[in-house]
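With one protein chain held back, the other chains of the complex are shown just where they sit.
== subunit A ==
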Amino acid sequence: MAATAPSKKAKAPRTAMPEQDPKVRARNFEEVALGYTAEMALAEAGRCLQCKKPACRKGCPVEIDIPGFIKQITAGDLDEAYAVLRQTNSLPAVCGRVCPQETQCEGSCIVGKKGEPVAIGRLERFVADTHLAKTACETVTGGPACSMPRDDLKVACIGSGPASLTCAGYLAARGIPVTVFEALHEVGGVLVYGIPEFRLPKAVVRQEVEAMKALGVEFKTNWVGGKTITVPELLESGYSAVFIGVGAGLPRFLGVPGENLIGVFSANEYLTRVNLGRAYKFPATDTPTFPAKHVVVFGGGNVAMDAARTAMRLGADKVSLAYRRTEHEMPCRREELHHAKEEGLDILCLNAPVEFIGDETGRLKQIVLQRMELGEPDESGRCSPVACQGDTCTLEADMAIVAVGTGANPLISQTTPGLETYRRGYIVADPATGETSIPNVFAGGDIVTGAATVISAMGAGRRAAKAIADRLLGGAATDMPPDNAAEDSADA
């Protein structure tokens, strides 16, 4: 062992992130992770080796120049660090918080091969937060407001989640006017209705959106794509291109008896009530949810973790998570699982629901669970759960939250003749450009891939925006110095 030890000086350990105490935070909606101080950020930035061919950048779906922005932190120029981030990422304060860095940039970091990787996400967040405390538009554009030199062109983005916001931000930075149509009353998609305040404060999303408004992006809320306005109508009314980024928001249910009892919620409903409706402040706010003693959440993804941790904060005595497989197969971020366990989440692995039982008023009172065991791997490579016949148990529970995935909402495809879709209504789009079967109509994010991550949706939004800008501006699109320069250095 000693003989193979690295000859370089021992690496400093990864700088820890201050967090709220688990006992305290399990009862409030304040952000769990508190962010680096300037000293912590400087110490952590010093751990970066400044690789010539940075593997971390390849691991980032929007290819942030990671060594570039970290170098600026070390040099003490945070404005420049933010400018580097914003070259490729419209929402750095969001991504620094919610990306699964362990499988992306940090998962590819060389320092991580022999120790802990550089905390790229935490540094990104530090830079963005520090910067957003000042103004956003100025650093990106060098001016307080952006001109839209190409007012002969305009692009519509349907939906205002991460994919559309990224697409809109990229196009606006290239002088193309963009209108974003959002169905709900608040902009941000899953960032505002799905991811809870304690993981992503809404003020952070709002600040990022304000920065985009300063870039000249127009937002129309309460406009439902496919209802209030359709894709053909947008093209007819003079939009040169349309980007569809409406996500995969249609909740799946389990299809077991009793699922329509009072107290059984989709995770989407529960989280929308609490996050978008701010039901955690009820009755100061008007959207209700009701208190429950024992909450059981079904699923093993980030949405299940968010729902479970939300239920704890709303005062449940006990929150259990039932999952068909084992903890090892859970698709959620490890950090979320770790946080949820610290906060007291009870995990029931290898259990699947078979029936919800109600009282005479139609309210949930019990859940019957079926014990499972792991069988052979299925086509996804994961072991498929198999029921242990006759082995069931009954739990007392007054709330159940179903977080077993979502599907494609058909409102757009139903009202867009000629738009090609595949299995379960997802939109067919060219992987390189995002263009759909209709010329000048692009799509990206969950409505193409099915439910995935915030950052992969942003990657798709960025690819589509590049393709749209290339088409609308011709050679002009490649004249943008910052982005182009960054890419040249990556290829070098």
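What we mean here is this: a contact is a pair of C-beta atoms (placed from the backbone, for glycine too) under 8 Å apart; a residue touches a chain by one contact, two chains touch by 3 or more; residues count from 1.
Basically, contacts and distances are computed from a predicted model.
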Name of the absent chain as recorded in UniProt (options "Oxidoreductase FAD/NAD(P)-binding domain protein", "Vanillic acid non-oxidative decarboxylation protein", "Phenylacetate-CoA oxygenase subunit PaaI" or "Electron transfer flavoprotein subunit beta"): "Oxidoreductase FAD/NAD(P)-binding domain protein"
Hidden partner chain, touching residue among A:240, A:287, A:326 or A:437: A:287
Contact partner of the left-out chain, one of A:51, A:110 or A:250: A:250
From A:102, A:116 or A:259, residue that would touch the chain that is not displayed: A:259
In subunit A, positions touching the absent partner: 183-185, 193, 220-224, 227-229, 249-251, 253, 259-260, 262-263, 265-266, 268-269, 272-273, 277-278, 281-290, 361-362, 409-411
